[in-house]
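One protein chain omitted, others in place.
Presenting chain A:
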Amino acid sequence: SIDVLIPSDKEEDPDVIPEDSSLLTLQIRKKALERREETIIVDRACRQETLAYEMESHAIGKRPDNPIDLVEEGELLLTLNIFYPVIFQKHKDHKPYQTVLVLGSQKLTELRDSISCVSDLQIGGEFSSQPDQAPEHISKDIYKSAFFYFEGIFYNDKRYPECRDLSRTIIEWSESHDRGYGNLQSVKMEDYTFNDLSLKIGFPYLFCHQGNCEHIIIITDVRLIHHDDCLDRNLYPVLIKKHWLCTRKCFVCKMYTARWVTNKDSLAPEDPCFFCDVCFRMLHYDAEGNKLGEFLAYPYVDPGIFN
C-alpha cells in the first residue's frame, strides 16, 4: 500500500525541499528556487499563467445535467492544434496555436463553428465619411464558405445556400495538368464525423475560410476517453490552450483597445495609426460630425479580442 512509500511519521510540507536529499532533481530545483528568490520580488502566477492553467483544467471532471449528453465509454478524444494564420517575424521558431479537444463522434461542422479566427469578425469597407454607419455585418456572416482538407479530400461546408465550393478551384487546377497529385475529391462537411476519417498524427492539414484565411491543423493525440475527462457532450469541442496575443491600444489614451485604424492620416503621427472609438471621433470629427482633414479609416478588430 501507499503507506510503505510515504513515511507518515511527521508532517511534511510539499513546498519545502528537504535539506539532506540525495536526489539530483531536488538539488537542481533548489538552486533554481534560490535564484528565483534572489531575483524576483513578488513570486506569484501572472495572469497569463493563471489563464493557461484555467483553460487547461476548466473542463476536467465535468458531468452533464442531462444524461443524454453523457459521453460514452470507448469514445475517442482527439487533440488538435489549430495554428494562427498570421506570420510574424518573431514566430519563425514556433507558431502560436490554440488547442482544441474534440470527440470522435462529432461532426466536422461542429469543429468549424468552434474555431474563432479574428478574420471572421472583420468589417470590410472604408468609413471615413460615415463613421456612424459602420455596418453590423461581420465577415463571418457574409462569407460563410469554408473547407477542411484531410488526406486528399476536401470537406466543404454546404449548410447554407450561399456557401460556395472553395475547393473547386484547387481541384480544377490539379487536374488541368499532370501535377502529380492523386485525385482530390470534394464532399460535404456536414455528413462526416471524425470517426469516419483516417488521419495521420502530426501531419499538417488545412482549414480554409473567408476564401483566403488558411489555418494549419495538426492532430497531436488520439486517445480513449477517461473517467476523469469532461463527459458533457455539449461542452465539446473544448478549447484548452490559447496563445496570448497582446491587444493594440489606442495611440492617444493608451487605455482602450483600438477600434479604428487610419491610413494616410494628416492628423496622425504614424501610418497606420490605431484609435479607440472615443479618441477617433474627438480627433477626426468636429462637433457637428464633419470630417476634418484627409484620411482613410477602417474598422479594426484586434486579434487579442479573444483573450
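Basically, a residue touches a chain if its C-beta (ideal position, glycine included) is under 8 Å from a C-beta of that chain, and two chains touch if they have at least 3 such contacts; residues count from 1.
The rule we apply is simple: contacts and distances are computed from a predicted model.
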| item | value |
| --- | --- |
| Among "SNPC1 protein", "6-phosphofructo-2-kinase/fructose-2,6-biphosphatase 4", "Ribosome biogenesis protein NSA2 homolog" or "TP53-regulated inhibitor of apoptosis 1", UniProt-listed name of the chain not shown | "SNPC1 protein" |
| Which of A:70, A:201 or A:255 contacts the chain that the document leaves out | A:201 |
| From A:228, A:270 or A:288, residue that would touch the chain that is not displayed | A:228 |
| Positions on chain A where the hidden chain makes contact | 2, 4-7, 12, 14-18, 21-30, 33, 45, 49, 52-53, 56, 60-61, 79, 81, 93-95, 97, 201-202, 218, 220-224, 226-228 |
